[in-house]
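If you scroll down you'll find the structure; I have some questions about it.
Here the complex is missing one protein chain, while the rest keep their positions.
The chains carry the letters A, B and C, assigned in the order they are written, with residues numbered from 1 in each.
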Amino acid sequence: MFFREAIARALREEMQHDERVLLLGQDVGSFGGSYKELVGLHRQFGSERVRNTPVAEAAMIGVGVGAAIAGLRPVVSITYMDFLMLGLDPLVNYAAKVRYKTAGQLHAPLVVKTTAGAKRQGVAHSQCIEAWLMGVPGLKVVAAGTPADAYGLLKAALREEGPVVFVDHKRLFPTAGDVPTGEHYTPIGRAAVRRRGSDVTIATHSYMTLIAVEAATRLAAEGISCEVVDLRSLLPLDLATVCDSAARTRALLTLEEGQPACGVGAELAFRAREQLDGLRIARVGALPAPVSSNPVLEAACIPDVERVMHAVRHLLIP
Amino acid sequence: MFFREAIARALREEMQHDERVLLLGQDVGSFGGSYKELVGLHRQFGSERVRNTPVAEAAMIGVGVGAAIAGLRPVVSITYMDFLMLGLDPLVNYAAKVRYKTAGQLHAPLVVKTTAGAKRQGVAHSQCIEAWLMGVPGLKVVAAGTPADAYGLLKAALREEGPVVFVDHKRLFPTAGDVPTGEHYTPIGRAAVRRRGSDVTIATHSYMTLIAVEAATRLAAEGISCEVVDLRSLLPLDLATVCDSAARTRALLTLEEGQPACGVGAELAFRAREQLDGLRIARVGALPAPVSSNPVLEAACIPDVERVMHAVRHLLIP
Amino acid sequence: MKPDAVELLRSMMLIRAFEAALMSRPDHGFQLLSAGEEAVAVGLCAALTADDQLLCSGRSIGPALARGLDPNLVMAELLGKSAGPCRGKAGRGHLSQPAAGFLGAHAVVGGNLSIAAGAALAMKLQRRPGIVACIFGDGACGAGALHETLNIAALWQLPLLLVCDNNQISVSTPRSEALAPQRLSDLAQPFGIPGATVDGMDVLAVRDAAQRFADRARSGSGPALLECVSWRFATHSTSTRDTRPAGEIEAIKARCPIKRLTAELEATGHLGRHACEQLQRDVDAAAAAALRFADAAPYPDVSEVLTDVY
Partner (left out) sequence: MKPDAVELLRSMMLIRAFEAALMSRPDHGFQLLSAGEEAVAVGLCAALTADDQLLCSGRSIGPALARGLDPNLVMAELLGKSAGPCRGKAGRGHLSQPAAGFLGAHAVVGGNLSIAAGAALAMKLQRRPGIVACIFGDGACGAGALHETLNIAALWQLPLLLVCDNNQISVSTPRSEALAPQRLSDLAQPFGIPGATVDGMDVLAVRDAAQRFADRARSGSGPALLECVSWRFATHSTSTRDTRPAGEIEAIKARCPIKRLTAELEATGHLGRHACEQLQRDVDAAAAAALRFADAAPYPDVSEVLTDVY
């Protein structure tokens, strides 16, 4: 099953189970989403529950939160994560805080689904800002790297009591993978080991998981054994799985597509080192520049297999 | 001179020097700013150059950037850093990227002045999100801790070619300190050692510098000698000053008022450890919760002298 | 004149008395007062039923009390006590009691507009009988949130009543310096949303206009925008300086909505001087009781800093 189909399936099942689930977003209707990840939902559930919205990210999230506190379970689709910036006020200043500020009188079971990452779309359609969200108490943040997790995490997100940001990735939609035919939920807060290895732990998420696995495969030919951990959940972080692995390998490489400064890797490194004394750590992320749509410059900016291999080799120099 | 007066003085001098400097913001006019930090500017420079705006943070920053690329040097005042969220799209998606995407045809000498931190104003008027900005290539980010730096950094920001976010703090405005009578500029990208010490380096910024110095004073009575580094510039970070200090003390405590996850401390720790093997590090930041206006809960959430002292003692346990 | 006018008067007087009592505790920090603007909240709430929900800006004391929240609980919340409906976590600016029809305050200017629309969407989709009302200031009319919300509310015909409490100032900025439109209710026009501007110092005018729009929304005919032109008596917050000349403030206070309704009721024989004094004693007593209640209540335990985050 393709990643994009896994998303549609998760939404379809949850919308069947629960009348309160509805989908709001730009071009979520008969168009079926910018990456065909919503195909069929509009036909099945109609325009009441699958609603095209104006281009108004702030109000889209605001309306989503408002509907959530009043009893619905909205999924708001923000086509590009860059434009989540336009809706951070309702997400961060309201949704993430409403349970706290009302002392539990209200809660906001809202899922914001958004697409991160670079795929030749330029400076304002390529960013990965999930690290920002990791510093927002009250939010949960997940990022699937496989069709099975796209399915399982989205379903789990829709059963949460509070707001969840579900991050997918332009380059993942056309990837394929097994998804169990039976209904299942991927627990939020648990990482997954994608490949076993003994020399170094690569901790990553989303599309970069594929890059890490590819790098690991090629490094195996050099005699370097990489364990690849797909974080899946960024808030909360599954430190235990990362540390179990790193305790064995004694070396941790964090890999993210976004900016490394104050990024996912910086956080993971800090917390892993609190647990594991003397752990060797390096990080790989985008170069400190905007992501151009230019094929040469985009490729140079974001991490690729070569850079990961290089970083692993370098980390393992005694 | 009070911190708030240092801001007004910096703006006054730069507006006198350079006709292109203008000030845009809510209540920046005869009211003189929410913390009296702009008093006198409207009277001196008039409504053309000191412009009250509507409550429209997105457009305020957008207008600022637009004016900057077209030849002015605007200062946009965003009263509370929480509301910077409303203007992140023009700041991050445009201002920070315009030089890059035009290959240097355009640049945006814009200063966004905004006030961070908690002072009994509740969940949406207390946040410190400067760490988000540290992952935005193209931006510079400074945060003054003293009146002299408020003056010097703001003046330096106004001489930059690209966008600078100048972060001040509600609790700093009424603090006093020496400001040289002669005109001067604090170079962006250089930290300052506020107190010399030998056992531990406390790296911090903004209002937390005062907390760190107070903790250091009290720890001295216990025989613990703290060096306090005021980062002043968060992007770029002055790693050299922090590492010079930490190379001597062999222990680094990072202290910030905001959330530590993916925070300033996480970044600093990562980079300091790349330079200094085996450095002991701990971090102190807000608890993982929104900041309530409640006196008990606000005080519990954000770092105070006791928590810093406790963290230092704990870090120094062999 | 409708028979419930005395009730409206009492409600306005309670707000005024409550705020006076609150002001005797400056040690609890600043507050955003509703004095002068009582008629907007009270007139609007007279048109709401128990099925409805009300949201408002940080200037929330008037709306909360007008909506019928227990003054004791409101006072406790404002003073940060755990007896408040939000256990003192919300305090000023974020007060709420959804079970009492008060989704409540949000201190981000314009921030509650789209949230109110979302709540109205939920009401509509769940075929509940209620409507959603949202009070916001003139300041919020400069924010894009209003435009986005008007458009969505019109497209989806939401049961939403947007009420602009246009006190003609935002902190220190006069409305004329911040807003180009001559009448703020005109902002609804391009969207095909009905709008009206009424005298916000006249509680009966507010109530009648609100009733008309509320009935309309309730019957499924969609949103409306009601502008109530009011005057702020106090400074923006109790810790803010005023930039208005003292003489101007005196003139403003002369337009008091309470005095105005009192005079009308007395002139038409609906209220005697004695009954009026009794009302005053009642609300003063209620305010004093609220303060005693709040004073006696404890602050939340420090451990609550980490509860109800997720």
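Here is the rule we use: a residue touches a chain if its C-beta (ideal position, glycine included) is under 8 Å from a C-beta of that chain, and two chains touch if they have at least 3 such contacts.
These figures come from a predicted structure and were not determined experimentally.
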(message) Need the list of shown chains touched by the one chain that isn't shown.
(response) A, B, C
(message) If I consider the whole complex, including the chain that's not displayed, which of A:Met1, A:Ala289 or A:Val305 touches that chain?
(response) A:Ala289
(message) Just to verify: which one of B:Leu11, B:Val28 or B:Leu72 makes contact with the chain not shown?
(response) B:Leu72
(request) Kindly state which of the options C:Pro26, C:Pro129 or C:Pro190 is in contact with the chain not pictured. (result) C:Pro190
(request) Check the options A:Ala58, A:Ile78 or A:Val213 and report the residue that touches the missing chain. (result) A:Ala58
(message) Can you say which of C:Ile135, C:Leu179, C:Ala214 or C:Val305 touches the chain missing from this structure?
(response) C:Leu179
(request) Spell out, residue by residue, where the missing chain touches chain C. (result) 142-148, 150-151, 154-155, 177-183, 186-187, 189-193
(request) Touching the hidden chain in the full complex, which residues of chain B are there? Just list them. (result) 22, 48-49, 51, 53-54, 56, 58-59, 61-72, 74, 89-90, 93-94, 99-106, 137-138, 140, 161-162
(request) Pick out the residues on chain A that sit against the missing chain. (result) 26-27, 29-31, 34, 52-56, 58-59, 82-83, 120-125, 287-290, 292-297, 300-301
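Here, only the chains that are shown with their structure count from here on.
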(message) So with touch defined the way it is at the top, what topology do the chains form here? Options are line, ring, star, complete, other.
(response) complete
(message) Taking each chain's centre as the mean of its C-alpha atoms, which one ends up farthest from the centre of chain A?
(response) C
(message) Of the chains shown, whose Cα centre falls closest to the middle of all protein Cα atoms?
(response) B
(request) Report the inter-chain centroid distance for chain A and chain B in whole angstrom, where each centroid is the mean of the CA atoms. (result) 30
(message) What's the distance between the Cα centroids of chain B and chain C, rounded to whole Å?
(response) 36
(message) Averaging over Cα atoms per chain, report the distance between chain A and chain C in Å.
(response) 40
(request) Two or more other chains in contact with one residue: find those residues in chain B. (result) 58, 82-83, 122-124, 288-290, 292
(request) Identify all positions of chain C at which a residue touches two or more other chains, and write them in rising order. (result) 89-90, 94, 106, 108, 111, 144, 304, 309
